[in-house]
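Left out: one protein chain. Kept in place: all the others.
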Amino acid sequence: MASTTMTMAKALNEGLRRAMEKNPKVLLMGEDIGRLGGVFRITDGLQKDFGEDRVIDAPLAESAIVGTAVGLAIRGYRTVCEIQFDGFVYPAFDQIVSQVAKLHKRSEGVYTMGLVIRIPFQGGIGAIEHHSESPESYFAQTAGLRVVSCATPNDAYWMIQQSVEHDDPIIFCEPKSRYWEKGEVDLEGAPRGLFEAEVRREGRDVTVIGYGSSVKTMLRAADTAELEGTSLEVIDARSVAPLDLDTMARSVQKTGRLVVVQEAPHTASIGSEIVAELTERCFYSLRAPGLRVSGYHVPYPPSRIEDDFRPSVDRILDAVDRTMGYDS
Amino acid sequence: MASTTMTMAKALNEGLRRAMEKNPKVLLMGEDIGRLGGVFRITDGLQKDFGEDRVIDAPLAESAIVGTAVGLAIRGYRTVCEIQFDGFVYPAFDQIVSQVAKLHKRSEGVYTMGLVIRIPFQGGIGAIEHHSESPESYFAQTAGLRVVSCATPNDAYWMIQQSVEHDDPIIFCEPKSRYWEKGEVDLEGAPRGLFEAEVRREGRDVTVIGYGSSVKTMLRAADTAELEGTSLEVIDARSVAPLDLDTMARSVQKTGRLVVVQEAPHTASIGSEIVAELTERCFYSLRAPGLRVSGYHVPYPPSRIEDDFRPSVDRILDAVDRTMGYDS
Amino acid sequence: MIDEELVQLLTPEGLRNVNPDYESTLGRDEIVGLYRDMVIIRRLCNESTSLQRQGQLALWAPVQGQEAAQIGAGRALAPKDFSFPSYREHGVAWCRGVPPEDMLRVFRAVTTGGWDPQKYRHSVPTVVLGNQTLHAVGYAMGVQRDGAEEAVLTFFGDGASSQGDVLESFVWAASFNAPVVFFCQNNQWGISTPSSVQSRIPLSHRAHGFGFPGIRVDGNDVLAVYEVTRRALENARVGGGPTLIEAYTYRIGAHTTSDDPTRYRIDAEVEVWKHRDPLERVKSLLVREYKVNKATFEKVAAEAESLALKLRDDVLAMGRPDPITMFDHAYAAPHPLVDEGRREMVELGISGGSH
Partner (left out) sequence: MIDEELVQLLTPEGLRNVNPDYESTLGRDEIVGLYRDMVIIRRLCNESTSLQRQGQLALWAPVQGQEAAQIGAGRALAPKDFSFPSYREHGVAWCRGVPPEDMLRVFRAVTTGGWDPQKYRHSVPTVVLGNQTLHAVGYAMGVQRDGAEEAVLTFFGDGASSQGDVLESFVWAASFNAPVVFFCQNNQWGISTPSSVQSRIPLSHRAHGFGFPGIRVDGNDVLAVYEVTRRALENARVGGGPTLIEAYTYRIGAHTTSDDPTRYRIDAEVEVWKHRDPLERVKSLLVREYKVNKATFEKVAAEAESLALKLRDDVLAMGRPDPITMFDHAYAAPHPLVDEGRREMVELGISGGSH
């Protein structure tokens, strides 16, 4: 059948392969993505099959990876850049914010900045510093960019293809701690819209919203909450920017309570944005203020203690309890 | 007397001079800050008086300006870096986020990252692209940094000195459109705490919070609102990160209504943060959702139409009206 | 200007200079053409400066003194080549066919671009110093993938030469042997910063450390600039890889109309360079060697004059854009926050929204 089980890493690999098959202008570029297949093997085998001209092992400089992808876009190519780890995207920040995000506008629509910047993000793999960051809010805040994140192999497979096909630049955040988890991938079904959120689990009492690696944590929290008699509605935002606020607001209007989960510290984050927007849209429905469960406002800690930094089931449930504690 | 009238530009100049006099380890570094005195003349005359070793005309590279300031900090110097315009801070983003923000932690407290990064920010001067941006939320979101902004000459004079003396790295955002406006500077008075907000105008009906160039706009909005019978309490956040939420919450608990003003687009911004935090702290007091008046979610427009991008008195009053429109 | 490395085909006095490596390939008409370009671009530049003084432009970045560097480089481009400027390359834009009024849109602050970069094969202005050099290398990588015989030319200044992006673009150009030519106008100043702060040795040498040729050319000698650039582009087109050209020249005017150069440099320096005027030396050559007559020069001047008047009219006709245009092309595909902004602007009565 058209559905098969694979890891998220494999699903991304297959999605990239299909995107390259469909469009000869699609290139991949990044550090160690060719012969090695990437440090996470996401591009495994692709250089062998598509050649060194389409799967480009880059010299070691992120600003140049993104900057040359811009030039390639002007020439009509669509480049999928791989940033090896989240913490190494910052050298490219200037090119992303000043060029990638603005050139479509500056050229008055002549240049299409159809390029994808893949970033393995979030923590949870016991890595050393700079390998576990959540930079998505920097990009979400930047007009001209879009930011998406997959939480399942099926989404990984489809969303990467949709991102490659999209005409706006997309920051594609991959929850690296979920790379090796398996799931069903429907190879033929019509995929959900790239910028739509998905209700992963229906519930009555509290809407819990997150993305990337947090989705699984939220679902586990929902299991536990259920045992305690609280019914959580779990929403996978999928698109971090723009947010699918309609789907989210529908849920909050039903439950009256909101918890947002993210690994980034909470200040000026997507979590803040979701709370602010939904407070505006659902003011009369909200029976408690939207609460955020985030990383703490400290540099990402050494990984031996990262589990106490990242939002855990316990911390989500604690927020759920707090939100339930408000009178209605 | 100890109080005198001067422009914000002059107040910053005097504040820097005093900081350099007090501590021989204080250096200034940036593009064109020496002989020219900076494109805004903030450092005018300082190289002449303190020499080329203390007022350093830098080669043209922002990552290096910040990166060498880090090295100087390790050596025991305190460097005030000037970024010529907001849009040119991004080449230094990596050094700021990965080094400036994290080295105190990484060195387990041994290194003091006492350095200041001055950024003329926000629009309103009719400039070309990249000269009118509001990048403060990127930095506010980054654990390890602090972000402040002055709105008056008096604050400029004192806050720059307090920032230089502070042991954490500080992003010092200067509202460039206010550089040439005059105000009283109290040269001797004990300054307000660097991280404290200030109620600039007391009011009953709506709390309006902003910083930098928005403060004056908010005050003008308050004048107009008053004529229409609505009393605005205007708060100058002064510290963008951390936020002085106590002062803000006190006001919202009194007024029950909140409008936040900023020039940056609203997604994942300081505005989102203030709304999310105050919703949590003042849930039972809020009679309407906190509203944001922000730049639109587009690249900063050509300056002939920037006034319709930046929050205007009209747009603030429109938000005030909307918040007043909610039943209480 | 005693510099053994400097490629010069015409002395400041307009005398031919024999160079064993470079020979001028241009005849009378072509040289007259280059002269015409330089006269026109200088005239347009002066008109722009006065437009700015009169409050009709938000800013202007004068090109005076650098006409030979820009026209020599710009005319060396083949139509199929692509160029990536910074913000001061009005002369190059002229060579590429960009209408003068389009060059001024960004300075009238009615756009951040101004022309169709694909139509003229000349990219939009880049204000963040150095960013464009990486775009040029990427574009050149695309040329390679297309198997096309095209070259890419990118411009930056002595100040920008210190930026990480420019230096990374050297690494990449060498690594991929990309068909790109880096054209550095060393006009001695980056605002108030002398080029000696950026490098104590000629900037052309920088390329050597990255494994490709760097050539220093007299940037006030349009014949030399033309030949050096033409050769480098041709070499790139046939797979010879990148070249760095340092055009040694001088910014006679202010950095921009916002700048006051008397704060940081002495008049005598400017005077010295005025004697190396790029237009005068070509004029001398034309008079002496080709007996070009007064009528021709007058015709050129008249043409420049009428272009300047037309430019003035065009600029004055540029009205304030409808604010709602700020939402156009922010994204290629529909975006909810853009729609929301548009809606709000119409509701506030700021725009009719019929855009």
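To keep things simple, chains are lettered A, B and C as they appear, and every chain counts its residues starting from 1.
The working rule: a contact is a pair of C-beta atoms (placed from the backbone, for glycine too) under 8 Å apart; a residue touches a chain by one contact, two chains touch by 3 or more.
This structure is a prediction, so every number in the text was calculated from the model and none was measured.
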Visible contact partners (per top-of-document touch definition) of the missing chain: A, B, C
Candidate in contact with the missing chain, chosen from C:Gln118, C:Gln144 or C:Ser199: C:Ser199
Residue, one of B:Lys105, B:Arg192, B:Arg220 or B:Lys254, that touches the chain absent here: B:Lys105
Contacting the left-out chain in the complete assembly, out of A:Gly71, A:Gly271 or A:Pro301: A:Pro301
Residue ranges of subunit B at the interface with the undisplayed chain: 27, 53, 56, 59, 61, 63-64, 66-77, 91, 94-95, 98-99, 102-114, 143-144, 146, 166-168, 242, 245
Touching residues on subunit A - with respect to the absent chain: 31-32, 34-37, 39, 57-61, 63-64, 87-88, 90-91, 126-130, 265, 267, 296-299, 301-305, 308-309, 314-315, 318
Sites on subunit C contacted by the missing partner chain, in the whole complex: 162-165, 167-168, 171, 174-175, 197-201, 205-211, 214
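Throughout what follows, only the chains that are shown with their structure count from here on.
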Most central chain, Cα average position: B
Rounded Å distance, subunit A centre to subunit C centre (Cα mean): 41
Centroid distance [mean C-alpha coordinates] between subunit B and subunit A, Å: 31
Residue numbers of subunit C (touch at least two other chains): 111-112, 128, 164-165, 330, 335, 337
Sites on subunit B at which at least two other chains make contact: 87, 90-91, 129-130, 265, 267, 296-299
